[in-house]
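Removed: one protein chain of the complex. Kept in place: all other protein chains.
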Amino acid sequence: MRRQIPLAITLVVGLVMVVQYFVPHKPVGNLYDLFNTWAIVIFAFAIVLGVGNLIKIHGDRIYRLERGWGYSVLLLLGLTVMIITGIGWGIEPGTSFFYLYWHLYVPMSSTMFALLAFFIASASYRAFRARNFEAFLLLISAVLVMLGRVPMGKALWGQFPVIADWIMKVPNTAGQRAIMIGIALGVVSTSLRIILGIERAHLGGE
Amino acid sequence: MGMGKKLSQIDRRIIFLVIGLAVALPLLFPIGLQIRVSEPAQRMYKAIDQLPPGSKVLISFDYDPTTMPELYPMNIALVRHCFAKDLKVIGMALWPTGVPLGEEAFEIAAKDYGKSYGQDYVNLGYKAGDIVLISNLGKSIPQQFPIDFRGTPLEELPIMKGVRSLKNIDLVIDLSAGFPGIVEWTMIAGGRHHVKVGGGCTAVSAPSYYPYLQSKQIVGLLGGMKGAAEYETLMNARGAAAGGMDAQSIAHLVIILFIFIGNLFMFLGNKGKA
Amino acid sequence: MADTIGIWVAALLTLFIFSFLYKDNPLYKMAEHLFIGVSAGYWVSYLYQNVFKPNLYNPLFHQGKLLLIIPLILGLMMVMRLFPKIGWISRWSIAFIVGITSGYYLITYLQTNAVDQVRASLLNFSQINNIILVVGVLSGLIYFFFSAEHRGVLGGTAKLGIWFLMVAFGASFGYTVMARISLLIGRMQFLLGDWLGLLH
Partner (left out) sequence: MNRLRKSEILLAVLFPLPLFLGIGGAYGQDSLALAPVAKVTAVDTPNDGGGSITVDWEVSPDEAAGKVTTYHIFRASEGGEFQLLGEVSSGVTKYVDEGTRDGTKYIYAVQAIGKEGKSALTKSSPVWSRGQWFNTQRTNMLLVLLVISAAILLYIRKARAGGKLFIRKIAGLDAVDEAVGRATEMGKPVLFIPGIMDMDDIQTIAGMTILGRVARKTADYETTLRVPVCRSVVMSVAQEVVKEAYLDAGRPDAYDANKINYLTDDQFGYAAGVDGIMLREKPAAIFLMGHFFAESLILAETGFSIGAIQIAGTAEISQLPFFITACDYTLIGEELFAASAYLSGEPRLLGSLKGQDVGKAIFMAIIILGVILENLGYHFLTALMTTG
């Protein structure tokens, strides 16, 4: 029971999604519309799951006064304030929710990713090596693209942007396309296995 | 242990400082380097420019603040272009974080061109569902977005008159920071509902979208802050992206130099061993 | 006034996070935890206002679309994963979601990333670039061909294929560097411009 029903659900829903591509007519088309609308709602519930886990882990940490429990308080505080303001008074520009979004969320998330600029710089110096011909080719192409895509490159030599454009348009497109076709086939075989119940990893190990 | 080895084990914090300065100094003391427009950006510009006035353009704000430096200037420049051409712009988002960013861009551009909400542009807001949502929009837009971002029912908005589904949309512009993004729009809006799709993306993903450009599955593409700077140049309005290009140039040179020095050490080290 | 406070808070948080570059420290940890909490809360509010209310609550309870009971139940089953004893019930909703996405991806990837890409490679050899493109795609595919040993002609072609892949990876590398630097520029523009007012 615990396995059979989920497998049947996946099979039916998956097949409908495939068949509807070829059969636009009513019963199939309608079923497909219906599933789509439901999926959006179910997707939204996933966030409750994530937040529930967060509360569980950090609530536990505070309860047991584990090392760093103060940080967990801060985390739950941020969570609570955002939920109360957002659900209570709305989320449009002008609300307190939006104010918090703009002055807390925005700067912090941008800065998290801006850190990577520093790490790339240090890795460039310390780790990115032309250890063989392939890596050499990769680095040459990278340097040409990096020069060609900024104004300084053009100022240094007029041909840099032309070369970068060519790399992007021709060999890059060819390489990317080979990868894309390969990945597409991988997706087809994985999806097929999931729909037919040959692959069951998503249902958990038990 | 030679000098090379010592230098290659230099404290990372010195490298961090160098790259920080390479970005900060050109911002404080601009050089004003000239920006060259690449072909994919040119194509995007043409795709919008060719649309007759009154055409309906759907812009999806599928990005978040982490990619704002790249996509937000594009957002402003693209909306401006639409307004300059008197196109009707319908905004929406597959990323909740994109809605306020798109809203802000709308407000800035609308002020410049004297456009009014509901008449010339609308923001439908965010809806979960990713690919499934795009596919549903192919059947019906009002069913997926019964109300807009501000809570107004769609039938009360003049701009939505005659817009039932993606079929009534002349061009989809996607501002894409990843999944779901321009690939999903291309697959479903383009592949299944035959709407023209174009847009902008982060520099990280730009190379992998070139095959779609070559196959003409997307009409044009702006890649990263440089793409935004190119569009600002095309619109003759220097903005944040164009202003960042000097810093971008210097930082690239510094990184190239780092790679070169690092490899030189390896080369010298190998020679020493042999 | 509120804006000034907001900008100061944003600037300080930005600096707290950058302080990680010097070394891991309590200020960074504070910002990090606050960030995780705020972003989760952000998503909850957003989904409540934009999905739950207009797509489930209103149509189900005000417009009488009773069929929406099914996704409501499947959604609640999903949440049951929080409780280990009845967690297995969430498999039903996961099975539903996985079924939808698998069916969908099966078709869309095959169309957009395989068939459409193959069609776009059927090029006329009037331009040298078209020849290079076709050779690149074919040799790249050969590299990912696992059913034959890479020897002889096949090995040579696979070698050519890996070179094309490397140039493509180089392009990705360059663009990734570009993206990260742009994000840093954005932060610097905020710190130097919006906060300190040094940029014009």
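Note that the chains take the letters A, B and C in the order they are written out, and that residue 1 is the start of every chain.
Rule of thumb we're sticking to: a residue touches a chain if its C-beta (ideal position, glycine included) is under 8 Å from a C-beta of that chain, and two chains touch if they have at least 3 such contacts.
What you see is a predicted model, and the numbers here were worked out from it, not measured in a lab.
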May I ask you to name the displayed chains that the omitted chain touches in the full complex?
-> A, B, C
Candidate in contact with the missing chain, chosen from A:138, A:152 or A:170 = A:138
Touching the unshown chain, chain B contributes residues 9, 52-55, 140, 161-162, 164-165, 167-168, 191, 194, 204-205, 208
Since one chain has been left out of the picture, which residues of chain A touch it in the full complex?
-> 18, 21-26, 28-30, 112-113, 115-116, 119-120, 122-123, 126-131, 134-135, 138-139, 142, 179, 181-183, 185-186, 188-190, 192-193, 196, 198-199, 201-202, 205
Determine and list the chain C residues touching the chain excluded from the picture.
-> 24, 32, 36, 106-107, 110-111, 114-116, 118-119, 121-125, 134, 137-138, 141-142, 144-150, 165-166, 169-170, 172-173, 176
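Just so we're on the same page, only the chains that are shown with their structure count from here on.
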Arrangement of touching chains [line / ring / star / complete / other] | complete
Which chains are joined by the largest number of contacting C-beta pairs?
-> A-C
Measuring from the mean C-alpha position of chain A to the mean C-alpha position of chain B, what distance in angstrom results?
-> 16
Touching two or more other chains in chain B are residues 16, 19-20, 23, 66-69, 127-128, 132, 135, 207-208, 211, 214, 226, 248, 251-252, 255
Would you pick out the residues of chain C that each touch at least 2 other chains?
-> 21, 42-43, 46-47, 51, 55, 100, 104, 109, 112, 117, 120, 133, 168, 171, 175-178, 181, 183-184, 186-187
Give every residue of chain B touching chain C within the complex, in rising order.
-> 13, 16, 19-20, 23-24, 27-28, 66-70, 96-97, 125-128, 131-132, 135, 146-147, 183, 186-188, 190-191, 202-204, 206-208, 211, 214-217, 223-226, 240, 243-244, 247-248, 251-252, 255
Mind listing the chain A positions that touch chain C in their complex?
-> 2-3, 5-7, 9-18, 21, 34-54, 56, 68, 71-72, 74-83, 85-87, 90-91, 97, 99-118, 120, 124, 134-135, 137-146, 149-150, 166-185, 187-188, 190-192, 194-195, 202-204, 206
Where on chain C does chain B make contact in their complex?
-> 21-22, 42-43, 46-47, 50-51, 54-55, 100-101, 104, 108-109, 111-112, 116-117, 119-120, 133, 168, 171-172, 175-179, 181-189, 192-193, 198-199
